[in-house]
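All protein chains but one are shown in place.
Entry: subunit A
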């Protein structure tokens, strides 16, 4: 389902299908269109509280679709400084607008961790493999 779906070059991507967007000294986090499509029909999100600590590639929350429950993995370690509370009322926006429906903003301890994530081309190759 990558046809027509855009994976912006300025984002980093995790193997657990989160995107990370560097905004100055902060990192905004969401899940990719691929993950949103796989989940389909998201009906619930569980997000950390503002100020919580998150750890590189450890679960920071949960997203539930009609079918299944999935952990959300943080693409960077640090402190949560913003939480998208609007998702509690409109979890379906994760399906309709996966880049707009960000989940948390993290103040990272080490931005260098992002180097371990994939760029758009590597991520496209990954989901190409998983689709076969």
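The rule is short, and it goes like this: a residue touches a chain if its C-beta (ideal position, glycine included) is under 8 Å from a C-beta of that chain, and two chains touch if they have at least 3 such contacts; residues count from 1.
As a working rule, contacts and distances are computed from a predicted model.
Think of the chain that is not pictured: of "Aromatic ring-hydroxylating dioxygenase subunit alpha", "HupE/UreJ family protein", "Aminomethyltransferase" or "ABC transporter permease", UniProt labels it "Aminomethyltransferase".
Within the complete assembly, residues 40-41, 43-44, 46, 62, 64, 66-67, 69, 88, 91-92, 95, 132 of subunit A touch the chain that is not shown.
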